[in-house]
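Complex shown without one protein chain; remaining protein chains in place.
Right, subunit A next:
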Amino acid sequence: MNNLLVANAVSKSFGDFKALNDVSIEVSKGSIFGLLGPNGAGKTTLIRIINQITMPDSGEILLDGSPLKPHNIRDIGYLPEERGLYKTMRVGEQAIYLAQLKGLTKQEAKDRLKYWFDKLDIGDWWNKKVQELSKGQAQKIQFIVTVLHRPKLLIFDEPFSGFDPINASLIKDEILQLRDEGATVIFSTHRMESVEELCDHIALIHKSNKVLDGKLTDVKRQFKTNTFEVGLQSAHPETLTQLIKEQFEVFPATFKNLNDDIKMNIKLPQNASSNDLLRFLTSKAEIHHFVEVIPSANDIFIQTVKNN
């Protein structure tokens, strides 16, 4: 069994509104799974179903091969997008309380908290009230509380919002380390650059349906358009440009280069290979720059959502 979490044909309606329609995902062990989608697509509903906060109308969720049971809340750590802490409670006391709700004993909670507080260098916050902390500081506490009980499955919904770049990268490193230690991560965000950096696998939900699913590299391969970014130098740039435009589909391109040469994106027909293009170009110009255009997660997101 290589999948930690499997959702099978999950549907959920709120009154007349269908929030999830027959959505299935498979999250393999030790991976970082990006759950993407525009606002209101149904991501949060799916995450809440995985956390047993809401029950699905139909379909099932399997964790480690068996259907979710109430005791599985111990195996999951969830950092919701809408998150907060009790404002008037002290930081340490509150962290212990939340850890106890996840099934840790008081002593276990204390020991592990001490480790994390030392690691993130925030030991002196222990007796502060939450309302004395800044938003980013409170987010750190929430992160610690989410991972404290060492769950198999971590679910982060917009984990970096509210963090400055330094702390965001600190948290990113912690997430990667947790993954390396064996945890599986479901990661929901609108920040596509962090999807590029972190995710092995993505699924895109749009208007309650899953519209895209696969390994990030596979998805990119699927979305590539056989387009190449080229930089050329020629004695007669105008005639060459004209010639290329007659042969291929051409788009403008911008990239940094030392020479003031021809810059363009050239889209090849489906069956043509990069070598065909190279062969065509070498005879006519000096090639300084030749790169296949790989679609970014951002492009994939926008394209998929627009086409549906």
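The rule is short, and it goes like this: a residue touches a chain if its C-beta (ideal position, glycine included) is under 8 Å from a C-beta of that chain, and two chains touch if they have at least 3 such contacts; residues count from 1.
One rule holds in what follows: contacts and distances are computed from a predicted model.
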Per UniProt, what's the omitted chain called: "Aldehyde dehydrogenase family protein", "ABC transporter permease", "Heme exporter protein C" or "Aspartyl/glutamyl-tRNA(Asn/Gln) amidotransferase subunit C"?
-> "ABC transporter permease"
Looking at A:P80, A:P159, A:G231 or A:P295, which makes contact with the chain not pictured?
-> A:P80
Among A:H71, A:K256 or A:K306, contact with the omitted chain is made only by A:H71
Touching the unshown chain, subunit A contributes residues 14-15, 48, 51-54, 70-71, 73-74, 76, 78-80, 82-89, 97-98, 100-103, 142, 145
